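Left out: one protein chain. Kept in place: all the others.
Entry: subunit A
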Amino acid sequence: MKRLLALLALIAVHATAAGFDYALAPRQIAPDTWVLEGAQEDFSFANGGRIVNTAFVVTPAGVVVIDSGPSRQYGEQTVAAIARITDQPIVKVWITHHHPDHFLGNQAFAPKTLGALARTLTDIETEGKAFNENMYRLVGDAMRDTEVVVPTEALVAGIVDIGGHRFELLALDGHTAGDLAVLDHSTGVLFAGDLVFHDRTPTTPHATIARWLNSLDVLEALPFKHVVPGHGPVAADAGPIRQTRDYLKWLDGLLTQSAAAGLDMTEVMRLPLPKLFRQMAVIDAEFPRSVSHLYPAAEEAALHVSSHPAKH
């Protein structure tokens, strides 16, 4: 443990000297459309919180950014990476939801360009500060000078035309209480936010699984050609949507059955995982977390409220 701390301190010192370089290399996945793909890992000092996918679309009327990333430096390096590709100004930064790796890069962008669903604005206001402090603990100096910036514009579902790109904003929920998905009808690229994970175990700290499954049905019915998940590789089919659905259904069923069988939370956390899901990144860390988030409700449903006082 002491050795680990010393090593972490050493890494922190190096980062301080040079600033944290995310080495962002945008990858074009469709006309006008670039993705910055994050590592399929947990937050760490080494990855600086870059476990998330962010993206941007270059139009003749300016650049649309999807999610600002985990830190101020990530946001600033995104702006620099965009400037290497186009002279167009950044006109919109759409934040998919209030999780820290998706919005803590906001400082790098003009406040008037930042938008999110109304529920996301509220949740960033109430929970953003605690998320930011936690991120300092988890990824260290890469977070340097990062502060919470609440987006100004409350986005609503509907079509937004920017430079000939027909963006459809979808106001969904389930991963959190406010999940924005964006379909660019001009290219067929669906930016799914964290409603979709791919080969990376979904996270559930604010999840409502039934709502999430509804949202996945909505997404699968859309006419998309590429799906950009919040975490994990971009795909050209509905595979990631189905994988996320399969995992959530399995998780929900397992928790319900375990509670009905009287299992304690410590026992559920140690249940063997199906081979199918063992192949997803970081499942050994995410599964017990999900049990912690979701099992209490399953337990409550399985217990009978006592109406009889004891007789003496």
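One rule holds in what follows: a residue touches a chain if its C-beta (ideal position, glycine included) is under 8 Å from a C-beta of that chain, and two chains touch if they have at least 3 such contacts; residues count from 1.
Criterion: contacts and distances are computed from a predicted model.
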Can you work out the missing subunit's protein name as recorded in UniProt? Choose among "Quinoprotein dehydrogenase-associated SoxYZ-like carrier", "FAD-binding protein", "ABC transporter permease" or "3-isopropylmalate dehydratase small subunit".
"Quinoprotein dehydrogenase-associated SoxYZ-like carrier"
Consider the whole complex, including the chain that is not shown, and state which of A:Ala61, A:Leu222 or A:Met269 touches that chain.
A:Met269
Looking at the whole complex, which of A:Asp217, A:Asp237 or A:Glu300 touches the chain that is not displayed?
A:Glu300
Of A:Ala110, A:Ala154 or A:Ala261, which one is in contact with the hidden chain?
A:Ala261
To test your reading of the contact rule: which positions on subunit A touch the chain that is missing from view?
134, 137, 205, 261-262, 264-267, 269-270, 285, 288-289, 292-293, 296, 299-300, 302-306, 308-311
